[in-house]
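I have placed the structure first, in the form of structure tokens, so that the comments after it can refer back to it.
Note that one protein chain is taken out, while the other chains of the complex remain in position.
Take a look at chain A:
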Amino acid sequence: MSARQQPAPSSWDGSIRSPAQRYLAVDGTRVKYIGPGSDDRDAAAVRTNHPVPADCPLFYFEVEITSRGRDGFIGIGFATGDVKLDRLPGWEPHSYGYHGDDGHAFSGRGTGRAYGPTYTTGLACLSRAVSSGIHTSAGDWIGVILNRIERTITFTKKGYDLGVAFENVSEERLFPSVGFRTPDEEIEANFGTDLANRPFRGDVAWIKHEAQQRLYASVLNTAVPRSAKGRSITGELVFGYLAHQGHWDTAAAVARDVLGGTVAVAQQDVQDMQMRQRICECVQGGDIDAALDLTRQLAPGLLAGNCRIHFRLQCQKFAEMIKAGREAEAIEYGRTHVVPLLDMPGSSSGGSSSSASAADRELLEDATALLAYDDPATGPTGYMLLPAHRSELAAALNRAILVHSGRSEDSALEAILRQATAALQELKRSGHPAAQLLDVQTLLQQQREPQPPGAP
């Protein structure tokens, strides 16, 4: 159900069969009314080839009035795909229109309400353009904004914001639409499909920026439940994070100054962490034996239960022996200690054991390949002896020990960051319009306001 890369409106659809079709000359983004235009029954509308994509938070297009025709009876807006095309947008249910002859906004009926100024091709503009001899567009131009976050449609005239015209716009598939009623009315639309050659005249970046700011403000208006114990949630999160990172002095200072001594650093936590740090240092230094010994002390049963991490450590020990030039010893050790671990059932922590064992095999092959080189560290699988690989293994072991001892891998603060980010990503994937404009980093950055689009 994900709304991925749906096509966006790019031109008017002149191929729709309808009685009104013969009254319109449609050419890409241009439309001209060529019907009789005697009364409302001669009205004719056109819609675009595609609806606005479902996940699009803000859709903007522009319509220039290239000729007001006889009476300038033009309507600009949106309509669903089942709205009849022999009516102006706004006259029918599920259609919305801003009409040029009276400046009224119509939605679902034949009488509108006063909304904005009229729009037309002004004679003054026309004569100025003619006398100056340059090709300028003579008519008014109307910007149309569909805001899916706030469910509104807003128009601008020559760049001036006319305010929200329609609220509670909930139709999922809306097509940009324009309708005509008197002869020689003509418009040209810009759907932003070729911005390099046909830029928008309105300041779309600003429109987006403003909408984004309103969205951020509304998210930041969300009420956060209070802590049950009446303590500071943020203070406790910071304390937990600091303790988890081993910043004991700061954690103690937070406990004292922020939390008023309601919590304290547990000595056992400090000791366990120091032990884990030692284990990590051993792995990083290539001393796998010491790491294995300390792990058995700190987390008895971990290595027997979690074959994956045990295998990786043994594999690393094998590689480190080769590096130390103890090839014969390494081969013997590999046969007796590493290979037997390969075919053991997957670790108790679950996961896809087949892909894990494939990765294990590959790792063992890489380690074995080290034997072929005089200087294993510079061979094609020399990465196994690099600090980055050792650090990664150390981190994996650290995680395994934490989980084994019933602690979480992350502090609550990190867990919240992960959860918020994952939930937001899931919303984006599912086509949630507002989520498309939100970003965790922006909320956490030093700047108060989200950057306007296009800013470095």
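Annotations
Note that in this section a contact is a pair of C-beta atoms (placed from the backbone, for glycine too) under 8 Å apart; a residue touches a chain by one contact, two chains touch by 3 or more; residues count from 1.
Simple rule for what comes next: contacts and distances are computed from a predicted model.
One subunit of the complex is not drawn; among "Trafficking protein particle complex subunit BET3", "CTLH domain-containing protein", "GPI-anchor transamidase" or "Replication protein A C-terminal domain-containing protein", its UniProt record names it "CTLH domain-containing protein". The chain that is not drawn here is touched, among residues A:Q6, A:T193, A:T234 or A:S405, by A:T234.
Between the chain not shown and the residues A:V169, A:V254, A:L302 or A:I401, the one that touches is A:V254.
Within chain A, the residues in touch with the undisplayed chain are 1, 219-225, 227, 231, 233-234, 236-238, 240-242, 245, 247-250, 253-254, 257-258, 350-351, 408, 410-427, 430, 432, 434-435, 438, 440-441, 443-446, 448.
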